[in-house]
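The structure that follows is given in the form of structure tokens.
Omission of a single protein chain aside, the complex is shown with its protein chains in their original locations.
The chains carry the letters A and B, assigned in the order they are written, with residues numbered from 1 in each.
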Amino acid sequence: MSLQRSTMFAALATALLAGAQPAQAAEVLKIGISAGLTGYAATVDRAWRDGVQLAADELNAKGGVMGRKVEVVVEDNRSEPQEAVTAYRKMLSSDGVDVFISGCVSAGNFAAATMVAKAEKPMMLCSILPQQASQVKWAFTTLPPAGFEVEKRFEYLRDKTQIRKVGVLHDPTPYALLQKSVAEKVAGKYGLEVVDVESYKQDDADLSVQINKIQAAGAGAVIKIGLGGTTLTAAKNMKQLGSTMLLLTSLEDLAVFKPVAEVLGDRFFFVASPSQVFESLPDSGMKTEIARFLDPWRAKYGDRDPNWASRGWDGVMLTVAAIQAGKSAAGPSVRDQIEKIDGFQGTTGAYRFSADNHQGITQNPFVLATIAGNQVKIVQ
Amino acid sequence: MTSSPSTILRKAFPVPAQPAPRGRLAAVAPWLVAACIVGYALVAGGYPATVVGFALIYAVFVSGLNIFMGLTAQVSFGQSAFAAIGGYASAILTTQHEWGWLPAMVAGLAAALAAALAIGYPTLRLKGHYLSMATLAIGLIVHEIAVEWESVTLGYLGISGVPPIDIAGYEVSSDRAVLIMLSACVVATALAVARIRSSRLGRAFAGIAGSEDAARALGINVARYKLVSFLLAAAFASLSGSLFVHVVGYVSPEVFSLHMVILSFTMLYVGGIGTVAGPVIGALVVSVLPETFRSFRDYQDLAYGAALILLLIYAPRGLAGLFAALDTRRKP
């Protein structure tokens, strides 16, 4: 039995010791990712991670960054804040990462933000920015402002339809809540009226109550804000109710939309990012940039949705641009240089950062699309 | 406490009073292991310190749960609710109303106790599983409130910028200071549980755990003592919630999810239910174990699960019980 005990000690000690020695970071540039590889954020964050890895591989194929090989350290935060704190901590103290390019679990990024700021490491995020000024100082995001997805849909309704009354259907995640409040605020600017706001849970299996209410309020379109299988649920419920309302949904994995289009046909629209509608884009700087990403992406992953991965790619390229501009991977230098990025062409749009703006996308890069005959078509 | 013979028996906490012949090493061993783990984290700092820090917070939580589930043999699935009440009270009062951490913590404690009383008083009188169901419900309700009451809790966004605890003007924010503070909390908690267990109160709990009818027949007011046990568990849960938000500086509804309940049950059974050392050693091992398998990547959960199963096969009474068994075997 003492053998068993000493084995346990040995295992504990080895593991802790292994974790305690910060690897020498002189030869490599270490990018840390705290991602929800399991849990509710898994789909998005796995794509984000693969985009970051793809960018790192591309850079390494060209000799790395300032002669340093790029190494990606990924830690699963299980989509939970407490796990994220542990994951960040491990990457800071044990792996000695230089920068973070972390996934979409906002609560996890918030929970670790103070620690990361204290360590003076910049983090480029998939999620929204933390709320505290001291934390925002070290945090940047590739996420377009919450209003863009909503405004693109309002634009379409204003320009191409007679619909002037809309209902908002949202889940309770922070990003959805932000979008909801934007929708309520800007509707008037587009000559629209939000006649009803309904919420649902990500695991709801029926949304007919909410849809009934929106319909009863006289809405001509449902603005759905939120991810996952609920989009298909909403579409089915609308069909069951014989509703003639349009369904306009948020940005999402294209794979989710095909069955929805089969249910609702031409009454279904969705917000798409440029990389998702690459073939339909006119030639531009952006299209060239997307192609730089999309070619290796497709070579490796086929027709897997490129949206979140493309932002992960952007996150790496922005950080690398900042490192090269400052000729240093030291945290404060990278941070300062990111703030100076003005007009960097990424796959999701042009990024402009400044001291008081850490959300780089300032021009609406989105399009509104529909699926007609199994083909994605841009309508706005 | 009386001076009756039983007080020298079943000593689970290593107070070097009487040289209890055989049980002594068994009683000290889990504490030595715990001290080694914490000591290592203190020296190493960094990431091990974070992992062990969380484990110590859980040790307080699980010790409370152990009073209700181990000492009194009841079941509660909703202890996370009381941790949430404590945690949110601390976070809200310190960030939005500029309270000190101590009054905020006490206010959270009071709120958690009030909630425990409201749920426990009507249900603990009933037989069967009413209480378990009620506790499950309160866990879900509190989670829901944390999500929906956005004007105060900020919903899923969570509350950030919770200040660290400061003691006499000294801010407890460095790894080592946090670990020392949490270790002190755990030792105080363990002493309190040991004290409760050997007190008249603890004997009433043990009587209820043994046989409710027999306890009643001896004149023990079963409903009242169950309620006291439930309140004590809620109090420790609330304190652990407050500690969590001050150590991390952030709180969101996901922190106090059903995941927390499952994790704490694992800690309780792996460590040894009903013992004083069990929750502490359980919290440490269950926190450290998955980290040791982190390098396994995708097989991390598999390795962790296998380790848990092995533990439960070879130490069905928990690690605290395992030490006792080892000790008996050596000196038959």
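Assume a contact is a pair of C-beta atoms (placed from the backbone, for glycine too) under 8 Å apart; a residue touches a chain by one contact, two chains touch by 3 or more.
Going forward, contacts and distances are computed from a predicted model.
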| item | value |
| --- | --- |
| Chain not displayed: protein name in its UniProt record ("ABC transporter ATP-binding protein", "Carbon-monoxide dehydrogenase small subunit", "Aspartyl/glutamyl-tRNA(Asn/Gln) amidotransferase subunit C" or "NADH-quinone oxidoreductase subunit M") | "ABC transporter ATP-binding protein" |
| Chains in view that touch the one left out, judged over the entire complex | B |
| Touch with the omitted chain, as defined above, among B:Ala168, B:Ala217 or B:Ile313 | B:Ala217 |
| Residue of B:Ala204, B:Leu231, B:Val245 or B:Val286 in touch with the missing chain, whole complex considered | B:Ala204 |
| Residues of subunit B (touch criterion as defined above) contacting the omitted chain | 2-6, 9-10, 200, 203-204, 206-207, 209-211, 213-222, 274 |
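Just so it is clear, only the chains that are shown with their structure count from here on.
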| item | value |
| --- | --- |
| Subunit A and subunit B, separation of their C-alpha mean positions in angstrom | 36 |
| Touching residues (chain side subunit B, partner subunit A) in the complex | 33, 36-37, 40-41, 44-48, 50-51, 54, 147-148, 150, 155-158, 160-161, 244, 248-250, 252, 254-255, 257, 259, 288, 291-295, 300, 314, 326, 329 |
| Of subunit A, residues touching subunit B in the complex | 1-2, 4-5, 9, 11-20, 22, 75-76, 79-82, 85-86, 89-90, 92-94, 106-107, 110-111, 113-114, 130-132, 134-135, 172-174, 177 |
